[in-house]
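Note that one protein chain is taken out, while the other chains of the complex remain in position.
Chain naming follows the written order as A, B and C, and within any one chain the residues start at number 1.
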Amino acid sequence: MRRYGGFLVLVALVVLAPIVFPGNYFVTVVGVTIAFNALIAVGLNLLMGYTGQISLGHAAFFGIGAYSSGLLTTLMGWNAWLALLAGLLAAWLVAEMIARPILRLKGHYLAMATLGFGIIINILMVQPTHITGGPDGLADIPTLTLFGWAIDSDIRWYGVATGVMLLGVWLALNLINSRIGLALRAVHGSEVGAQMMGVDIERIKVRVFVVSALFAALAGSLFAHQQGFISPDSFSFHFSIELVVMVVLGGMASTYGAVFGAAVLTLLPETLVVFEEYEVLILGAIMMGIMIFLPQGLWVSLSQKVKQIIASNRSTTNPSAIS
Amino acid sequence: MMNNTLKALLSGMVLLLSCATAQAGSEIKLGTFLAVTGPASFLGDPELKTLQMYVEKINREGGVNGRQIKLFHYDTGANPKKAVNFVKRLIKKDRVDLIVGGSTSGTTMAVIPLVEAAKLPFISMAGSVKIIDPVKKWVFKTPHTDKMAAQKIFLDMNKRGIKKVGMISGSGGFGKSGRGQVLALAPEYGIEIVADESYGKKDTDMTAQLSKIRAANPEAILNFGFGSGPAIVTKNIGQLGITLPLYQSHGVASKKYIEMSGASAEGVRLPAASLLVANKLPDSDPQKKVILAYKTAYEAQHGAVSTFGGHGYDALFLAVEAIKRAGSTDKEAVRTEIEKTRNFIGAGGVFNMSPKDHLGLGLDAFKMLEIKNGDWSIVE
Amino acid sequence: MGEVFLQSLITGVTVGSAYALVGLGFAIIFNASDVVNFAQGEFVMIGAMSAVSLLAVGLPFVVAIGFALLITVAIGMMLEKFAIEPAKSATVVSTIIITIGASIFLRGAALLIWGKNFHSLPAFSGEIPIHLGSATLTPQSLWVMGVTALMVLLVRSFFKRTVTGKAILACSANPMAASLMGIPVRRMMLFSYGLSAFLGGVAGVLIAPIAFTSYDAGMMLGLKGFAAAILGGLGNPMGAVAGGVVLGVLESLGAGLISSGYKDAIAFIILLLVLFFKPQGLFGRAGSDRV
Partner (left out) sequence: MALFLETNNLTKTFGGVAAIFKLSFAMGQGTVFSVIGPNGAGKTTLFNLLSGIYRPSSGQIHFRGQDLVGLSPHEISHIGISRTFQTPQIFFNMSVLENCLVGCHRHGVTGFVAAALHLPRAVSEAKRMREMAMENLAFCGLDHLADRDSDALPYGELKRLELARALSTQPRLLLMDEPAAGLNDSETKEMGALISRLCETGVSVMLVEHNMALVMAISHRLLVLNHGEYLAEGSPEQIQSNPKVIEAYLGSGDESDG
C-alpha cells in the first residue's frame, strides 16, 4: 500500500484541481498539455532514467502516433479509435525495427543516432506535402467519441488526458517495482553485471524502448484528436530535447519526477511570457542552473530535502522511533 | 478562525473579480498571438510593433467609440502547439473580444477550430490561401495569398514569353505552400515547371540545387521562400553565372533582402504590396496617403518598414472600423461588419470583403516590382 | 549530370569545411573533458555576429575579426568556468542538458544584443567567381577551405609538438595521473574550451559572407558539427574533420543528384548506417571492453 501512497496523492491532485479551480485556463487547458507531456516523459523515463539509455528523438514517436491518427481519420475516414490502435502499432513496428541496431550504441553515439532518427522522421512529415500537408500541417482531425459521447470540451479532454496519464503512471510504477524494473535498473548500473545475472540486455533494452515509444505514440494520437490540427513543428528536434529536459529536470529514475518535470517545463513558458524577449535567456539559465546545482533534478532533490527534514523532526521529537 | 479567514479571503476575491468584469465592459480587449521570436520573427516582430504603435495612438486619441483598447499578446515562436494554447488562453482567460494575429499559416490553421467554436472574430496575418478558401464564418485575413503571388508572377512571365520555369522553394510552410500553388496553377498559364528543388531552413548554400535547375534548361527561375534562403539563392545564382530572369515571391518584400543579396539582386522581379514603393506611386493612387502615413510613422520608431507590418496595420484597422460601425464589441455584429468591409484602404491594398471572400483583395493589390540600382521599381 | 556533380562536390567541400571546424571543436572539448558541448554552434554565431557588430562600429576588417575571435574565446572560457566546472561530477545526460541550456542561454542573449535580423559580412576578397570547367567557386569558398586546412594542420601540430598540447592529451587520457604529474588540469580544460570556441568563431567568420548569420544560426551548425564528430569517431580530431567534409559532400550530392527535399534525411540515414555497422564512427578506435 505504501508504494502507491504517492500515486493516490497524484490522483487526488488531478481530480481536485478542476473542482477547486473550475474552468481555470491553467488547469483545463494547460493541464491537458501537461498530461500528454507527462505521459511521454514517464515512458521516456523508463528508457532514460531507469535503463540509462538516452534518446534525443522521442518526439518522432509522438509524431508517429499523431500522424497515424490524423492521416487515417482525415484521409481514409477510419474510426478514431481504430486509428489510435494503428498509431500504436506503427510506433511499435518502427521502434522494434530501429531499436536493435540503435541500442547497441552507447552514450553520445546513441544520442546522435536517436537525434538523427528524429530528424529523419520529421523530414518525412514535412516533405510529402500531398499526403501529410507538409509544414502547413494537417487540419480537421475529428475529435474522439467515447460511448457516443463526444470529447469536445476542455474539461472532457482534461478527464481523458489525465486519466490516460494516470494509467501510464500506474503501469510505469508497477513495471519499475517488478522483476523487469529491477533488470532495467541493473542494465543502467552495470551492463556486464546484468548480463551475468541472466538478463538479456539487448532484448530488454529493445522492449523498454518499444514501451516508451508506445507511451509517446499514445500521447500523440490523443494530442492529434484534441488539437484537431497537427504540423511537423510539434514533433521537431526541439520537442525531443524538451522531453529529455522534462525527465532530467524532474529527476532521473523517478516516475513522479518525470510528471513533475513535465508540469514544470510546460508551465514555465506560460509563466515566462511576461518576460517576452528574455524568455529564451531565462529558460536556458534555468536549465543550466538546475543541472549544475541540483544534478539529481528538482523533484528528487526536493523530496530528499523533505525526507531529511521529516527524519530530523522525528529524531528530535521521538528518538525511539529510529530503529 | 480558519474558516473566517478563508471566507474573508474568498469574498475579497469575488469582489475583485466582479470589479474586473465591470471594468472589462469599458475597454476593448484585443487578443493577438504572433511569431515574435523564432524562425518567422521577421513577420511577427514588425506585426507586433505595428499593433502596439497604433493601439497606443488610438488610445491616446480617445479610443474606439470612447473605449480604450487593451492588447493581449503572446509570442508563439511560430509553434502551432503553443498557438493553440495561447488562443485558448485569449478566449478563456483573457476573454478577448476579437483576435488578430497568427503570423504563420501553421499557427493560423491550428487555431481556426478554436475561434470557430468560440464564435470569435479572427483576422489572420498569414499568407496561405487555405485560411479563407473555403470560407470560414469567423475567419478573415489581410495578406495577399500565395495563390495571388503565383498568378501575378505567371502573368508577368506570360508577358515576357517565358514558358519553362525552374522552381526552388524553402521547405518551411511558406515555401511549401507557395510551391503547391505554383505547381497547381502553372498549366492554366501555359507554363511548364521543369525543375522542382527545395532547401532547408538553415541551409548555407544552394548551388547544388541551382546547378541541377540549370541543367534542366529553364527560361526563368522562381524562388518561393522567406528568411535568409532567397538571399542565398540570389547570391548563388550570381555566383554560378546564371543569367536567367529570377522571380522571387512576396516573402522577400523587405529592404533586407536587397541588402543581403548585394549586386546579384539586380533585375530580380517579385510581386509585392504598394507599401514598398510608396514614394514612387502616382499621387492619384488611392493608397498613397495611407501607406505614406504608415511608413513614416513606423520608420520614425523602428527602422525600415516591411510589408509584413502592413498586414498587422490592416488587421487592426479592419477590426477597429468594424467595431466603430457595429457600435459595440458584440461578436456577431463585429463579424458581420468585417464581412461588410467595402473600399477599406489599407497597407496591403483596397479591401472589399463579402460573405464569399474573407480577404477582399484583388490581384491589383500586388504590384510587380523589379530591383534596380539597389531599390524597388514598378514594372509597368 | 557531370556539371551538377562537380558543382555539388565543390559546394559540399566548402560547407563541409565549416562542419569540420565545428566538429573539430566538439572533438577537442570531448577529448579534454568527456563533454559533448552542444553550445559549440553558438560559438560560430557569436564569432560572426561580433565581427558584424565590430565592423559596423567602424573598426578595420582584420581588427574587427581579431576582436570578434577574442570575444568568442572569452565566452568559451566563461562557459567552462561557470557551467562545466561547477558541474564536475555530472553524468553524460546532465552535461548534455547543461550545454543545451547554455546554447539556449547564449541564443537568448544574442537575441537581446543583436536582435532578430540577418546580417552578413563582406567576402574577404571579392565575389568574382572562379570557373572550374562548367562549375564555379567563389573566392570565399577558397578562404573557407584554405583556412580550415590551415587550422586543422595547426591544431594537429599543436597536439603533437607542443608541451601544452601534449599536456591536454594527458589530461584527457587520465586526469588524475596528469594532475599528479603537475599538469594544471583545470587550466588545460579552460584552454581547450577557449580553443574550441576559437575554431567555432573562425568558422563563423568564414561562413558568414556565404550564408549570413543571425542569432539562431548556431543551432543547425552545432548539430551538423556534432554529426561530423560522431561520424569521424568521437575524440578523434582528424576524424571529426574528415567527418565534416564527408557530411557536407553527402548533403550536397544528395541535393544535387537525388532529392534536395530529402538531402538531410539522406545524410542522416547514411550516418545511422555508419553507426550501425561501425559503432565507433568511421575513424574511431574500437574500444575494447575491459572488465
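One rule holds in what follows: a contact is a pair of C-beta atoms (placed from the backbone, for glycine too) under 8 Å apart; a residue touches a chain by one contact, two chains touch by 3 or more.
All values reported here derive from a predicted model rather than from experimental measurement.
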Candidate in contact with the missing chain, chosen from A:199, A:222 or A:262: A:199
Touch criterion as defined above, residue of A:178, A:271 or A:304 at the omitted chain: A:178
Residue, one of A:126, A:224, A:253 or A:300, that touches the chain absent here: A:253
Chain A, residues in touch with the chain not shown (by the definition above): 171-172, 174-175, 178-183, 185-186, 188-190, 192-201, 207, 211, 253
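The criterion applied here is as follows: only the chains that are shown with their structure count from here on.
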Chain separated most widely from chain C, comparing mean CA positions: B
Mean-CA-position distance for chain B and chain A (Å): 35
Whole-Å gap between the CA centroids of chain A and chain C: 32
For chain B, residues contacting two or more additional chains: 37, 171
For chain A, residues contacting two or more additional chains: 127, 277, 279-280
Chain B-facing residues of chain C, complex: 1, 3-4, 7-8, 10-12, 14-15, 18, 111, 116-118, 120, 127, 129, 131, 135-136, 138, 207, 210-212, 214, 216-217, 219-221, 252-253, 255-257, 260-261, 263-264
Residue numbers on chain A that touch chain C, as the complex places them: 48, 54, 101-102, 104-109, 111-113, 115-117, 119-120, 123-124, 127, 192, 237, 241, 244-245, 248, 252, 277-288, 291-293, 295
Contacting residues of chain A [partner chain B, same complex]: 23, 25, 28-30, 33, 126-127, 129, 134-137, 139-140, 154, 227-231, 233-234, 269-270, 273, 276-277, 279-280
